[in-house]
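Reviewing the structure listed below.
Here the complex is missing a single protein chain, while all its other protein chains stay put.
Chain nomenclature is as follows: A and B, assigned in order of appearance, with residue numbering initiated at 1 for each chain independently.
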Amino acid sequence: MNTDEHRSSWAAFLFPAVQFVMVAGTVFTFISGRFAPPKAITAAGEAIDLQYHMTLAVAAVVFILSQLGLAYVVLKYRDHGQRVQFTRGNNVLEAAWTSLTAILFIGLGLLGGKAWANGRMFEPNSDANLLRIEVTENQFVFNFRYPGPDGKFGRIDPKKIDSSLGNPLGLDSSDPASADDIVVPTLTVPVNREVELLLRSQDVIHSFFVRELRLQQDAVPGSIVPVRFKAEQIGKYEVVCTQLCGLGHSSMHTYLNVVSQEDFVAFLKSNAG
Amino acid sequence: MSVAIPPVETRKPAAPFGANYGGPPIRFLGNDGEPEPWQPGRTPQRTYTLGMIVGIGASSMFFLALVSASVVHRGLAGNAWIPLRPPSLLWATSALALASSSTLVHARRKFKSGDIDTFIRWWTITAVLGICFLGGQLLAWRQLVAQGLYLASNPSVSFFYVFTVAHGLHLLGGVIALFWISWRQSHGWRKSPGISRSKATSVAALYWHFVTVLWLLLFSFFLIGG
Partner (left out) sequence: MSAHGHTIHVSEAPTGFVRKYIFSTDHKVIGIQYFLLALTAVMVGLVLSVLMRIHLLWPDAKLPFIANGIMTPAQYLALVTMHGTLMVFMVLTTAPQSGFGNYFLPIQIGAPDMAFPHLNMLSFWVTFVSFLCLVSAFVVPDGAPISGWTAYTPLSGLGQISGPGEGWGQTMWIVSIAFFCLGSLLGALNFIATIIDMRAPGMSLFRMPLTCWGWFVTAILGLLAFGILLAGGILLLLDRTVGTSFFLPAGLVVTDQLQPHSGGSPLLWQHLFWFFGHPEVYIAILPGMGVASHVLSTFCRKPIFGYKAMVIAMNAIGLLGFMVWGHHMFVSGMNPYSGFAFSIMTMAIGVPSAIKTFNWLSTLWGSKIHFDTPMLFAIGFVSLFVSGGLSGIFLAQPAVDNLLHATYYVVAHFHLVMGVAAIFGIFAATYFWFPKMFGRMLNEKLGKIHFWFTFVGAYCIFMPMHFLGLAGGIRRYADYTAISYLQSMRPLTMFVSFAAFVTATAQLVFLYNFFWSLKNGPKAGKNPWNATTLEWITESPPAHDNFGGQYPSVYRGPYEYSVPGAAEDYIPQNLEPSQVAREARS
């Protein structure tokens, strides 16, 4: 049914218009930065932002060129009585844009390796000044454990877990190392010090996410996952759970307090004993 | 007024890959070496073999997933993996499996030479050996239960049960197929359209050997894990 309807179709004009508005709206919203994440407070976070912006630049160019290119060919080659420029393809062109795309995409991926390695790939016990904090996630609370002056984490026994008795982690009091362990519901760390979080869970998979750290990591029951960061700005930041963990998933959150060294010492002292 | 010869694509129709006229391009899929004329609309006999191979591929991926899961479990930290010593009965059942494959080969040889009665006899023996294998498997499970090793006892035992049940179900399917072919054979093979008698035995045999090989691989896997 080859009606003449297609010859004067306003789709040829409406589609490019929609494409243009869509591209413009998207690009301007990105440029405006109105929905940007808050500024990163770690050098590692800034490296991630750099990688993100490089990717954004590449994606923006490809996006604008292909979407507006699509709009252009739709408009220009609408049927208005022209002859078709017959071709079955062009192998040189195929080879060219395949190689270019491969170099661009894979290159981008390789460049991002360093930003990924920060905080994830490290030698165990490599930093003498390292502050290790154990993060235990349950349905639906966070608990943070500091090893105390002895620098050792006490033993944990799941059979001893009893929140009502003030022992949400199941600290085994028969282990002398656990006597000075500090367990608190918010995370306090000193500024400019390498921190290692040991993420664990007692029931289902949860996650630990702080936007300003550009750090997200699942807490998996049955294992302990270490991640590292070094916060460089004092402040209070939201910590949320991002891995679906049950009914209370959307209200499972706490805070990261980055404080000065003096305030951190005071914090440890006030929570000791 | 002459008409220019345009560059319209006009290659002669080539025999498509997979068509049978002129003989099957992939020899081992042929109807025991005999060329099968292409009948438009009919599923060629060779396709049943192809279908079975593809089906075996799917089943292999299933068992591969279980094997990978088992290997992962072995490698997990925490020493929860207590290797299971497979019951020694399984050596006997493995021998039964091998025997059943050889009786099957013998049966098919008789079929090809036209000795249908002997074929049926050895074909049935194969199926019975399969049933004996399943019986042996049941005994092996009872032995484990007697030792206090249940499905949920520990991961290596769990995997053992899962592997043997999955294999057993496949074998049961094979036994049913063998009996069904015997039954159809003795009630006159009603064919058109559909699988020929010869192809049915061929495809069933392929499946049966797969189940045997699968068992031998699984058994070896239990032995090296133990």
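Everything below uses one rule, namely that a contact is a pair of C-beta atoms (placed from the backbone, for glycine too) under 8 Å apart; a residue touches a chain by one contact, two chains touch by 3 or more.
None of the values given here were measured: they were computed from a predicted structure.
Novice: One chain isn't displayed here. Which of the visible ones does it touch?
Specialist: A, B
Novice: Of the residues listed, B:S59, B:Q143, B:Q185 or B:S198, which one is in contact with the missing chain?
Specialist: Candidates B:S59, B:Q143, B:Q185 or B:S198; residue touching the omitted chain: B:S59.
Novice: Taking the full complex into account, find the residue in A:S9, A:S174, A:Q233 or A:S260 that is in contact with the omitted chain.
Specialist: Candidates A:S9, A:S174, A:Q233 or A:S260; residue touching the omitted chain: A:S9.
Novice: If you put the missing chain back, which residues of chain B would it touch?
Specialist: Considering the whole complex, chain B reaches the absent chain at 1-11, 13-19, 38-44, 46-47, 50-51, 54-55, 57-66, 68-69, 72-73, 76, 78, 80-81, 151-152, 154-155, 158, 162, 193.
Novice: Which parts of chain A face the unshown chain closely enough to count as touching?
Specialist: Touch with the absent chain occurs at residues 1-2, 5-6, 9, 11-12, 14-15, 18-19, 22, 25-26, 29, 34-38, 47-48, 51-52, 55-56, 58-59, 62-63, 66-67, 69-70, 73-74, 77-79, 82-91, 93-94, 97-98, 101-102, 105-106, 108-110, 112-113, 115-118, 120-121, 138-139, 158-159, 161-163, 170, 202-205, 207, 209, 211, 214-218, 220-223, 225, 238, 240, 242-251, 253.
As a convention for this text, only the chains that are shown with their structure count from here on.
Novice: What whole-number Å value describes the gap between the mean CA coordinates of chain A and chain B?
Specialist: Between these chains, centre-to-centre, one finds 47 Å.
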